[in-house]
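Missing here: one protein chain of the complex. Every other protein chain is in place.
Chain IDs A and B follow the sequence of writing; residue 1 opens each chain.
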Amino acid sequence: MSTHVMAQHHPAEYQPPHHFPSARAEAEASKVGMWLFLATEVLLFAGLFCAYAAYKTLYPEIFKGAHKLLDLKWGAVNTMVLIFSSLTMALAVRAAQLGQRLNTVKFLAITWLCGAAFMGVKYIEYSHKIHVGLVPGQYYDMLGFTREFLEKFPQTPMSEVERLARGAHLFYGVYFLMTGLHGLHVLIGMGAIGWVLVRAMRGAFSPKFYFPVELVGLYWHLVDLIWIYLFPLLYLVG
Amino acid sequence: MTSMMAPSHKHGHDEPHVLPVSVYVAVWAALVVLTGITVYVAHFDFGSWNTIIAVLVATTKASLVSLYFMHLRYDNKFNLLILLGSLMLVAIFFYPTLTDLTTRGLIEPIRDLILPNR
Partner (left out) sequence: MTQLDPSSPANPEGHTPPKGGVSFYQAARGWKSWVFTLDHKRIGIMYLASVLVAFLLGGIFALLVRLELLTPGKTIMSAETYNRMFTLHGAVMVFLVIIPSIPASLGNFILPLQLGAKDVAFPRLNLLSYYLYVIGAVFAIYSMITGAVDTGWTFYTPYSALTPNSVISMTLAVFILGFSSIFTGINFIVTIHALRAPGLTFYRLPLFVWALYATALMQVLATPVLGITLLLLIAERVLKVGIFDPAMGGDPVLFQHFFWFYSHPAVYIMIVPGFGVISELIATFCKKPIFGYRAVALSSIGIAIISFLVWGHHMFTSGQSVVASMIFSFLTFLVAIPTAIKAFNWVATMYKGSIWLATPMLYALAFLWVFTIGGLTGLFLSTTATDVHLHDTYFVVAHFHYVMMGGTIFAFFGGLHYWWPKITGRMYNETLGKWSWVVTFIGFNMTFFVQFIMGAKGMPRRYYNYLPEFGPYHSFSTVGSWILGLGFFLTAYCLLSAIWKGKKAGDNPWGGTTLEWHTSSPPPLENFLTEPRVSGGPYDRT
């Protein structure tokens, strides 16, 4: 990238592409573009939230029962991890605004590690769910659900557990689709953070030219925003 | 319309709008407290209000993230308009779809009353 090489040698003299009148105009336009892209992400997830709302409306009891087998502890840990990563991301953008190269790199690295931690926790959760058969649709294991449920809530009457076991695959279908698509976004976000991290290490950014960090930050915050809704809807109210 | 892309910074020069670290830390602390509240509240059963409370707390958190972490409060207002517009469309998507799911078979009994010979 030619702009990159230029910035490396003269960080203070960033030249925007010639169809923009100024570096500021380029940064502002890029931010509008990023926000439009975030709007498409909101509507992409809206489809899944709508499916969630539809089946929660149709089967409220089953959703309420089935969500109890999600691990609230891990969900809360991941919420804290993502919220903290949002803080460090915001601080990374701030450091880039001030031209503090070392702080930018440091905060971006912490954010990236938080993303990795989030995916690690998701891996633990997923492998347990897959192990006991709490998976979507055809591969869902009714016996596995019954066993798990009785282990966790031994007082529940058998007829009730059976009723839940028969419909719970829809909840896990929605759960895996929503968290799966979100996890994919975390991975993409980590890739983007890695990209600006490398550029920041090479000293590509300056107070006049830091908008790539800002755009990646916006994307990362959106990933956090979606989790802010996923966590209570899936883990807390079902 | 034309003013939408006008630079929204108030200082009149090209320096970025930098927030103090304390603002970011305060927002983070508020997010942690709100997460605690939503987990705590989930231990009680408010019936159909459970979801509404959860969504309200989540929306408060989301507002904090978007206004401060994502700078919407200080940014070009057109970006805020884009976000609100997308949320508006989410509502337009949800409302009729759920209306359909919850009102199937609602009119037919009335129709049979008016037109008993069908």
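The rule is simple: contacts are C-beta pairs under 8 Å (C-beta built on N, C-alpha and C of every residue); 3 or more make two chains touch, one makes a residue touch a chain.
In this text the structure is predicted, and so the values were computed from the model without any measurement.
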Displayed chains contacted by the hidden chain, counting the whole assembly: A, B
Hidden partner chain, touching residue among A:80, A:121 or A:177: A:177
Touch list for subunit B against the chain that is not drawn: 1-2, 4-5, 78, 85-86, 89, 92-93, 96-97, 99-108, 111
Absent-chain interface as seen on subunit A, which is shown: 17-20, 25, 28-30, 32-33, 36-37, 39-41, 43-48, 50-51, 54-55, 58-59, 136-139, 167, 169-170, 173-174, 176-177, 181
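One rule holds for everything that comes next: only the chains that are shown with their structure count from here on.
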Separation of subunit A from subunit B, taking each centre as the mean of its C-alpha atoms, in whole Å: 17
Residues on subunit B engaged by subunit A in the complex (per definition of touch): 5, 7, 14-19, 21, 24-25, 27-28, 31-32, 35, 38-39, 42, 50-51, 54-55, 57-58, 61-62, 65-66, 68-70, 75-76, 78-79, 82-83, 85-87, 89-90, 93-94, 97-98, 101-102
Contact footprint of subunit B on subunit A as seen in their complex: 23-24, 28-29, 31-32, 35-36, 38-40, 42-43, 46-47, 49-50, 53-54, 56-58, 72, 76, 79-80, 83-84, 86-87, 89-91, 94, 97-98, 207-208, 210, 217-218, 221, 224-225, 228-229, 231-233, 236-237
